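Notes follow the structure.
Of the protein chains in this complex, one is absent; all others appear in place.
Up next is subunit A:
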């Protein structure tokens, strides 16, 4: 268009910007009222949005009685975990905060944003009135830990190695702290509950399913018939049954099969069930990644003299996994949300505690508040996961090459 204009005219136009993009009115006219039907559509949409917003805001601020959430806040977070042992949960949280702070300082980027979100969450909790003063003290300590980690992290010698080791031992350490295992007074797993239990089950399932899934995927592509058919059978059976069936098996059938006096804790049973279930899906995701690689990659690895283990570890897997990050994260998010099913088999995870809380005669009929609250919690966590995956994809250049 500009090429058809004479030079002096184009100068004139740059001096006088087109009116249609000027100000709010111009923008409105261009985007919302540019034709008769679009104008009608705009008006209708605005009305619909107005009524929905008005309804929800009135409900949130006037009808809803949030006491059911605030007074049971501790239950939602840690379930019935013994009150005088709560310092153990806080210590675990402090350790995780430290790792977040250190990682944020060292790697910046996504983990820094996540740490900021974490810090904001802590901050919000220090401000709201219903958190106890000890809780606020712990939260303040946690904020300090993140900040300290952030500034000290990059200056520490071998900081990367330390932080990585920290992440690796974090999970066993947390389990050790929570349970006690004889060193501290034992806190039985059946009173672990709320968000704590939800996070533990999903972390175990997601982390545990990863190595098993990779092995199954490799097994499925193996040339040895026994391994191959075993893996295929496993994957297809698990994928063919619903997760709730797996949980019912874990809760109801396994105790009947076990010998007399031999008991596996019900939380452990559910964790095993969830891990084995996710592993089958993980295996198929990883296999998808393996298939996306060209034959040439395998041959090239062979050509430079790598043995099968090395070529898998250094050539094939890094590329295969990179290609399926979105699928793996999607699987993890769905596993995280699927942990709610344990509420049906008698564990009190976040959903389970919600159902328990709404049975409290003091709060009868306040189920909407409870469900809205836990939905918000699930959303915050699931969105953080999908956000980090998007950032990870970007930094690894998935889909750009």
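Some notes on this structure:
Methods note: a residue touches a chain if its C-beta (ideal position, glycine included) is under 8 Å from a C-beta of that chain, and two chains touch if they have at least 3 such contacts; residues count from 1.
Keep this in mind: contacts and distances are computed from a predicted model.
Per UniProt, the protein behind the absent chain is "Transporter substrate-binding domain-containing protein"; the candidates were "Formate dehydrogenase subunit alpha", "Acetolactate synthase small subunit", "Transporter substrate-binding domain-containing protein" or "Tryptophan-rich sensory protein".
Contact with the chain that does not appear here is found for just one residue of A:72, A:142, A:163 or A:331, A:72.
Considering A:329, A:345 or A:374, the position touching the chain not shown turns out to be A:345 (whole complex). Among A:251, A:278 or A:331, only A:251 touches the chain left out of the display. Interface residues of subunit A facing the missing partner chain: 71-72, 74-75, 79-81, 83, 188, 190, 229, 232-233, 236-237, 240, 244-245, 248-249, 251-253, 255-256, 258, 260-261, 263, 266, 344-346, 348, 352-353, 355-362, 364-365, 367.
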